[in-house]
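Excluded from the complex is one protein chain; the other protein chains are retained at their positions.
By written order: A, B and C. Residues from 1 in each chain.
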Amino acid sequence: MEFRTLIIIMMSAALVNNFVLIQFLGICPFLGVSKQLKSATGMSIAVIFVMLLATAVTWPITIFLLQPNGIGFLQTIVFVLTIAALVQLVEITLKRFMPALYSVLGVYLPLMATNCAILAVVLLNINNEHSFVESLVNSLGAGLGFLLAMVIFSGIQEHLENADPPACMRGLPIALFSVAILSLAFFGFTGVVENLFG
Amino acid sequence: MTRMIVSFAPHIRERVTTSRIMLDVIIALCPAFIAAVLIFGPRAALVTGVCVASCVFFEWAYQKLLKKTITVGDFSAVITGMLLAFNLPVGIPLWQAIFGSGVAIILVKQLFGGIGKNFANPAITARIVMFISFPAAMATWAPIPVDAISSATPLELIQRGDLAALPGMWDMFIGTRMGSLGETSALALLIGGIYLLARRVITWHIPVAFIGTVFVLTALLGIQPTFQLFAGGLLLGAIFMATDYPTSPQTRTGRIIFGIGCGVLTVIIRAWGAYPEGVSFAILFMNVLVPFINKLTMTKPLGGIKKKP
Amino acid sequence: MAPHRKHTAGCTPLAIPVPAEVHIPMSMHSGAPANLIVGVGDSVTVGQLIGEAATRVCSPVHASVSGQIKRIDTYDPLTGAPAVSVRIASDGEQTLWEGLTPSPVTNLAEFLAAVQASGVVGLGGAGYPTAPKLTLKEGTKLDYILINGAECEPYITSDTRTMVDHTADVWAGALLLKEYLGPKNVVICIENNKPEAIQKLEALCAGVQGMRVHVLPSLYPQGERKVLVYNVTGRIVPEGARLTDVGCIVINCTTVAVIAQYIRTGLPLVSRCVTVDGSAVKHPQNVIAPIGTPIRNLFEFCGGLKDDVKKIILGGPMMGAAVPSLDVPVVKVTSAILALSGRDAEAPTPSACIKCGRCVAQCPMNLMPSFIEDAFERKKVELLRTHKVNLCVECGCCAYLCPSKRPLAQVMTLSKKLLWGE
Partner (left out) sequence: MSKLSIFMKGIIKENPVLVFALGICPALAVSSQAVNAVGMGLATTFVLLCTNTVISLLRKVIPDKVRIPCYIVLTAAFVTITQLIVKAYVHPLYLALGIFLPLITVNCIIMARAEIFAKKNRLFDSVIDALGMGLGFTLALLAIASIREIFGNGTWFGIELPVLAEHNISIFMLAPGGFIAFGILVAIANKVSNGRAAKLKESGCARCPAATACGKGGAA
């Protein structure tokens, strides 16, 4: 598969059907952790890191282990367990070998276990029958989309601190309305990726 | 002995007030309004009137309901109404215009705390909401649907590729072409823009950066640069929408970056996007980036030493 | 930017009749207050020392009228804060103190002693004692002495009158500064809306090496120290540093004139030229008043106040302080007293900030007042520090320009206090 389709997959996962803003995946951490730019970027890098790793591990398992011997329905359990184990493994190795990186990502790694976005990416890769490289690129695109949405939303969250919505709208509701406006902005990219690279 | 007022310095203030500025913007919008009525007939005035009335009503009702100080007097709701109307085709059903005004005033502006507190431009966001919610109504440009060819905007014609049916440059400049109410007459918009610049309500940075980038990029891509300037909502967006105070950066360099960003996104969407018109999406996306632009282009205080954080 | 309204530029200052009583506070300068050395009942004469300098950064206080000490008050008449102030009932003769002798000056030490003895402080409004300001640390390379004749505040013309009427004193003072402090060049900075002063001083400067007049566009706040240094010499005073660290000294032209007068006649700073103006004053003009005279006398001398007077200001309209009553005395730094009536006295009701960016574009110190206001409302000290609100010189431009009439200057001052409080 040449370079062009890879770019299309990645850009469409990042912009056109952005995981958080269009497909509603990973909203809990998105709303919770994006109060400051530092924690937002830390979280997003952790998400990209674990997404790539999870895809790299789960794709071979399904293709070579599950599907040949017809136990594809075990997919869900296997994926969830591998992600949880992976997160634990990564946390230990990072703490041991790369303390600097750990100080940035370490706090968010346990959150990955219950993060819908990561499981979703992995499941989508299998459902859309992507090849190994395509699914890697797809999760990279999804991660970048998550990073883009998180970083922009952390800017808005800081702006929201100066806004004074009505009493019952403070906190989550006003954040949700801001995300609604943000996802409106992402609608503009429909069609751009296909024509630009297609 | 009369009681003296003891208040903090400075004790003299410039005469300009917020409502004075907003009045200037309304005056600047009048030429475009007159052009719209001349080109599209009396229904243009009806649509604008309905939009302005509903915007003012929604703002008044919201503030009354929540017992806030009524700020309808600063004409900002009137401007949002006019700008929203200028972004709509003349044949738009009135209930959709009222819904758009509701979204613009309540969802985008008042919920965040009224004037100055919103991060997205109310008129632009409402236009996009309507553009996505009522695709059919937002795409019929002539009041009575004349044959399909002539009732398409220049940008749609370019996208379809039949360049023969494009109106001449003079029509584009005067505005006798298909398009939303306020965006067609380039002449009227330029008059308004010059008035705003003369009254120092807006600075040249955003419009010039925006239009300049679009001109340069379309020239590079070779899709009729001069034509693109007058087509679509570029002039209306660059002069009136992108320069909206709370949703654009406050520093000079910030405004230039904002303008260039809007220009780049507009050309990307116009050249390759699914929608023919990219100005509104470009402005909304750049509005969302304004907190970062403000942070990046913080002015360097005279003598301020950059301490390592 | 701010209108100039220099109505009283043309009229030469007239001395007001000697007031019945003067009220002289011991602290008319920034720094420690002076120690009172006279008691109730002592009779004093004009120019007699009544308060000696307590610390290095302090300035002596002299009696401005001859008469008897009536009472020692324990409050500062301007601010009402606890401080020592003296009330002297004048006998009307204005007999000079017999000890007044011109003190010839031969070297730097004698010059600085004379400056300290004259009781002169920064008369531009800062009120920093001039002697400690001129005593430089060892090895400070002094390139410029800028004699500040900018006087950019609207209404005020007392400096202009000093430069026009006492040009010789200003010139003599400048020569003294050049001789004893040895700067590379002395620059007299005047705004271009004072042609008479420029023409007179340029005539004197002609041909003298190292002395020149620098004409500046008349823009508020041209006279602000750091702005003046930047506009004339192009040097930027870094945060936390003093002007001498960039080899400059800014000194007000009236201060220079008073130094020269003291050295010539021996009379310390006992009276000063005050502009009386404003929309509620019948005949605005410049007057010469002994220090400590209640401003009531000055207003009466200028034909009294119109009945719709609403606000009395000590100093200029941009940085001056509004005072509640007419009994407040003239002090060393009072360059003007204004009486505003009706509409322009009312404090306008602020509306929501529309983020128009006018204050950001106008701030002379390149700060961002609208962001600082947002940070102050949320009490975010870290953000205030990054916005460097400590560099704000409180010139009032941001509040002047704000279309929503928000009290930005006040917010900047409160933010600075919040930052220092940390």
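Basically, contacts are C-beta pairs under 8 Å (C-beta built on N, C-alpha and C of every residue); 3 or more make two chains touch, one makes a residue touch a chain.
As the structure is a computational prediction, the values presented were derived from the model and not from experiment.
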item: Chain not shown, its touching partners among those shown; value: A, B
item: Option from A:L6, A:L21 or A:A163 whose C-beta touches the chain left out; value: A:L21
item: Sole residue of A:L101, A:M169 or A:L196 that reaches the chain not shown, by the stated touch rule; value: A:M169
item: Identified contact with the non-displayed chain, of A:I7, A:L37, A:A56 or A:V80; value: A:V80
item: Chain not shown: contacting residue from B:L107, B:M172 or B:A242; value: B:L107
item: Chain B residues that touch the omitted chain in the full complex; value: 95, 99, 107, 129, 132-135
item: Residue numbers in chain A that touch the chain omitted from display; value: 21-29, 31-33, 35, 39, 73-77, 80-81, 84, 107-108, 110-111, 113-116, 119-120, 123-124, 127, 167-174, 176-177, 179-181, 183-184, 187
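In this text, only the chains that are shown with their structure count from here on.
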item: Between A-C and B-C, the pair with more C-beta contacts; value: B-C
item: Reference chain A; chain at largest CA-centroid distance; value: C
item: Between chain C and chain B, distance of the C-alpha-averaged centres to the nearest whole Å; value: 48
item: Approximate Å spacing (C-alpha centroids) for the pair chain A, chain C; value: 62
item: Sites on chain A at which at least two other chains make contact; value: 162
item: Residues of chain B whose C-beta touches two or more other chains; value: 113, 117
item: Complex interface listing, chain B residues touching chain C; value: 1-2, 4-14, 16-18, 20-21, 71, 74, 76, 113-117, 203, 245-246, 249-252, 294, 298-305
item: Interfacial residue positions of chain A with respect to chain B in the complex; value: 152, 155-156, 158-160, 162-166, 169, 174, 177-178, 181-182, 184-192, 195-196
item: Chain C-facing residues of chain A, complex; value: 161-162
